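Not every chain of the complex is shown here; the ones you see sit where they belong.
Read from first to last, the chains carry the letters A, B, C and D; within each, the first residue is number 1.
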């Protein structure tokens, strides 16, 4: 077992990771609620999730805080230009140069990278395969866990919840050597055990998504944990919430309850 | 002789390698029967073929098992996006970064890589030539055997069994420095000695293919072994079989009989 | 804190950097007033701003001068071909090979690189992302501060002062790991605090632009400093001025006043 | 003088090199007469030319033979896909990764690489320039001689014997740093001294070609040796001959006579 995983997952083997890496992709609309990053990170640290997911340039807000009892850092290792309603003429997903070096220097517990499948964009898929493969080779010698985020899109940056498609790409991520999977909910939540099975015993964290009512967040989370998920990676449903600290506590209860 | 070959081939110089690397290429249809990899690998290990072929991320299911008396690991070193009925707009075959480093760390006995020829896709062929050439350069200093899988396709991911074409591409693989060849059966099985000859004394393992009746598998295997093949690399005809263990024993008898 | 920042920013945490790197991009029209670089640099050194921004080949005019009491060197690390009224068929932004090595050898206090967003040129944006990312990885091990210059253009090399767009790209620069931001004024100057906020506590220097009347330069500078800017990077309004030394003194008063 | 040249050229400064590298390029038609490489190499070794030209994967047939009194190994360092009657949509000429490392390990006396000029394929020419340039840089530190094979084609893989064109491309090979030239006969054999002159004192070996009657081979060889050639590199006229050993002896007499 990679020692850093013991900083990321609680003793019960579960993890709630709050993602605040939306500012990486140059979409002004994604910044709502996270305009003031020093304040956002302070709020989240006080709320106490297991981990916070940040880009290399924002990690300092977390890692400059003194003392060991704070959320672990999950370092976002890539950025893409595919999040607008209409795709640009050339799409890219770039893995940050020496991302694992940054992760080690920043004392991250994990790096996370996308594995994107967008309709009729095989070249983007290829770029992501190269990114995952290169990060795996860099992670291995230093014992840095690699979280892969396989993501099947429909046209217009909408998530495709088809279970077969999610299982297929999660499996590819596992075969490439992912240590942790971050995967979207399936359209039918009761199919999610297939996603968990595709990970072959490695932990699967559920990807959040756009803002939805609290009760829906809670019930969905409970259902997915019952299907075998090891935790969640939520962003907007926490940081755009009126009470991020309360929301964090409620979700911690569900994940670790 | 490369010492690792003595872990891959039995003392009679023959080898039965079971391929379970179909999950690498993001095709949901390929996962039938291998959804639960920990269970699949356990079943196969108990059945006892000479080797099991796995991707870097799945190799742990085999290599975490204790003791030396288990099948050798053949590490799949590349993945492509050419297995759907219709080819994508951009095709790729990517060799995993530091594949030979992974192989050494995982104590593999061999790495395997494709050399694909698809109608009107010279760029894919070029990518594969680069992959084989780069792997050869990485294998040599550490004594890692290189298995090359030359594969001529017709349109629509169908294998082309034309003997001239198979001999031509097998020869290219040998000239590039393959230590072992994994090649398709020729349409006329009695032509297979030409494939064996093209390998110039190096071992040729027969590539399996889609699911067919047991007796056909057995008779074809016998015929190809008589043509000089040194063994077989079968996947679906073992792992999708109702009795993988029995199928493995039967094929071991033919290969080593 | 990176020690070199103490050579770039005055003790009050502010900085006036004069940019004279316009000759890097092969636009004859940009050379007006800076044809004679040895003379230009001498004039500026006498005027005494905090820093002078020069390309690798011109840095010698500053760094060959004896004694420690002279402006710090900000080394321009890239050059592009997007400054003519009409874009060429292929656009590029090239980061100088071993730019950080040059910066260390030249005893620079900082390197500066563009992050360009031009309408319908996603590939140029990608190139810039790669440049920033590669420079960040090179800067980190040697403690070289990285200034990023995010720049949103309209068609025809005109700056787009839309606050949302500037905030979005400044944020991306910060997430990539910029230590200092050089950003354009927003159309409505009273929006500039949003740009400052996007930098999350790191210093923002205001980018100048084409030649405008002195009083406009002064009043705009004052307004932006009040919005939280840490200083300015001006070029043509100083070096094309009839009295560069007087202009420098006046701007130093505003920045440090 | 590079010491390895003394293993390649006889004491009279002349060399007969038999090329058996036709299997490298995946053209079934090129394999006639060389299907059984162990046998082919044994026959040639017995016949005793100065050198045999083989790809990395076939070199073992020569280099595994004991004793110093055998032909030197000329290692083919590249493979292309331009040998069919119709060119593919994408053409390539790939220099084998770490070719010079392979050459050193295999104790080769020389590496050989193409410099191809095909009508309206400037990109192929560029690839070859890169290959030659990269090999030169790799050869120099280890004292490995570099043979360059400049080759001007007409449409349909036909050699262009125009003396001006051959002289132009031979000259480019020499300027790039070739140690030995392998060049086609000129249409008018009496022009061949111009090719020799273009090499500026370095040895020129004549390239063979398709199968022609024995007497024509002999008379052409004599004529070209009189024009100043230092030897020959023949393939099909030896290995497809009914009596390769006799043919080799006859040509050795002409080259060294």
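Here, a contact is a pair of C-beta atoms (placed from the backbone, for glycine too) under 8 Å apart; a residue touches a chain by one contact, two chains touch by 3 or more.
Note that this is a predicted model, so its numbers are computed, not measured.
Novice: With 4 identical chains placed here, how many copies of the sequence make up the full complex in this file?
Specialist: 5
Note that only the chains that are shown with their structure count from here on.
Novice: Spell out the chains that contact chain A while also contacting chain D.
Specialist: Of all the chains present, those in contact with both chain A and chain D are B.
Novice: Cα superposition of chain C onto chain D: how big is the rotation, rounded to the nearest 5°?
Specialist: Superposing chain C on chain D takes a rotation of 145 degrees, nearest 5.
Novice: Given that chain A and chain C are copies of one sequence and touch, is their interface built from the same residue numbers on both sides (over half shared) or different ones?
Specialist: different
Novice: Hey, how far is the Cα centre of chain B from the one of chain D, in Å?
Specialist: Here chain B and chain D have centroids separated by 35 Å.
Novice: What whole-number Å value describes the gap between the mean CA coordinates of chain B and chain C?
Specialist: About 56 Å separates the centre of chain B from that of chain C.
Novice: Which residues does chain C have that touch at least 2 chains other than itself?
Specialist: Expected reply: no residues.
Novice: Name the graph shape formed by the protein chains and their touching pairs; answer line, ring, star, complete or other.
Specialist: Looks like a simple chain-to-chain line, open at both ends.
Novice: Using the touch rule from the top of the page, what pairs of chains touch, sorted by label?
Specialist: A-B, A-C, B-D
Novice: Tell me, which parts of chain A touch chain C in their complex?
Specialist: Touch residues, chain A against chain C: 21, 23-28, 31, 35-38, 55-58, 61, 79, 81, 88-92, 94, 96-98, 101-102, 105.
Novice: Which residues of chain A touch chain B once you look at their complex with the stated criterion?
Specialist: It is residues 117, 120, 122-123, 125-126, 129-130, 133-134, 136-137, 140, 164-165, 167-169, 171-178, 194, 197-198, 200-201 of chain A that touch chain B.
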